[in-house]
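A single protein chain has been omitted from the complex, and every remaining protein chain is retained in its original position.
After this line comes chain A, so read on.
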Amino acid sequence: MTRFVGRRLLQALVTIFAVVLIAFVFGRLAGSPAAQLLPENATQEQRDALNAELGFDRPVIVQFGDYLGGLLRGDFQNSYRETGTSSMALVAERLPVSLHLGLVGLAFALVLAFGAVLIVQYTGSRILRSTVLSVGSVRASIPDFFFGLLLVLTLSVHLGWLPSLGNSAPLSVLMPALTIGTGQFVVYTRLLDNSMSLEGASDYVRTARARGEGRAFIVFREVLPNAILPVLTLAGINLGAFLGGLVLIENVFAWPGLGQLIVGSVYARDFPVVQSGMIVVAALFVAANLLVDLVQGVLDPRVRLA
């Protein structure tokens, strides 16, 4: 188990390093930020001074070394826009706002998907199954941003039930979370249904049935625990797409989270903030995947050997 954990940790570190490198390269591709930060009539001396201050006059390798060294000391560089504020402080400020939306959305998705699939599997109803899967397919054919707009149009513009933008009212999380939740619902319904149907056809289920066990026992105690493993794996892989979707949804609903901060900083060429933001997103992804793998290693000894 120790070796398994050690290897996964090493993989996680390599992934994060790659993301740091990519984030840094993006920042340097754009060239010196002097043109954005200084007034248009700034002299060449002022530009040179700023470049020297930010370290842009040195070789790129040296800059990257400095940056990495800074990261290890916990120095994520200061934001160009809000001088004197650490870029990581800005990111940390927005992170809970995004997590709030993401977790509520994920909760919607999991409750809906597990509820629907468990009912389908428990009743064994073919009509119910194709209904659930069809509804999922229809939702999967609508882009998230358009689904969000449709929600705004009906719930907010026509019915006036919910506030449409921002996160000021306590209920404003509902529409963006519903958009994310229904989008993810499709993914998890398919995965879980597939996985449970497959497990349902295996020998131990037939044995249980022959023993005369009830449906509830078979579905919840025998099939579900085994069927959850592959779902968990793909959930980890799906997280990257999920985080990307979050960026989009935040823009649709003007939700002041991490996604909006990063996109805004990109346009303002505030690269330290972009870099810190990308590092945090990647770290979230890697941490969640690590957790998934470890949980799996605990639940299923075969994984540890792989």
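Definition applied: a contact is a pair of C-beta atoms (placed from the backbone, for glycine too) under 8 Å apart; a residue touches a chain by one contact, two chains touch by 3 or more; residues count from 1.
Definition applied: contacts and distances are computed from a predicted model.
Participant: Quick one: find the hidden chain's UniProt protein name among "Tryptophan synthase alpha chain", "NADH-quinone oxidoreductase subunit M", "3-oxoacyl-[acyl-carrier protein] reductase" or "Dipeptide transport system permease protein DppC".
Facilitator: Matching "Tryptophan synthase alpha chain", "NADH-quinone oxidoreductase subunit M", "3-oxoacyl-[acyl-carrier protein] reductase" or "Dipeptide transport system permease protein DppC" to the record, the invisible chain is "Dipeptide transport system permease protein DppC".
Participant: Could you tell me which of A:L9, A:V62 or A:V157 touches the chain that is not displayed?
Facilitator: A:V157
Participant: Just one of A:I142, A:L155 or A:V295 touches the chain that is missing; which is it?
Facilitator: Looking across A:I142, A:L155 or A:V295, the contact with the absent chain belongs to A:I142.
Participant: Out of A:F76, A:W255 or A:F285, which residue would touch the omitted chain in the full complex?
Facilitator: A:F285
Participant: If the hidden chain were put back, which of A:V19, A:L106 or A:I180 would touch it?
Facilitator: Residue touching the absent chain, from the options given: A:V19.
Participant: Determine and list the chain A residues touching the chain excluded from the picture.
Facilitator: Spelled out for chain A, the touching residues are 11, 14-15, 18-19, 22-23, 26, 29-30, 120-121, 124, 126, 129, 137-138, 140-146, 149-150, 152-153, 157, 190-191, 194-198, 200-201, 205, 219, 223, 229-230, 233-234, 236-237, 240-241, 243-244, 247-248, 251-252, 262-263, 266-267, 269, 274, 277-278, 281-282, 285-286, 293, 296, 302-303, 306.
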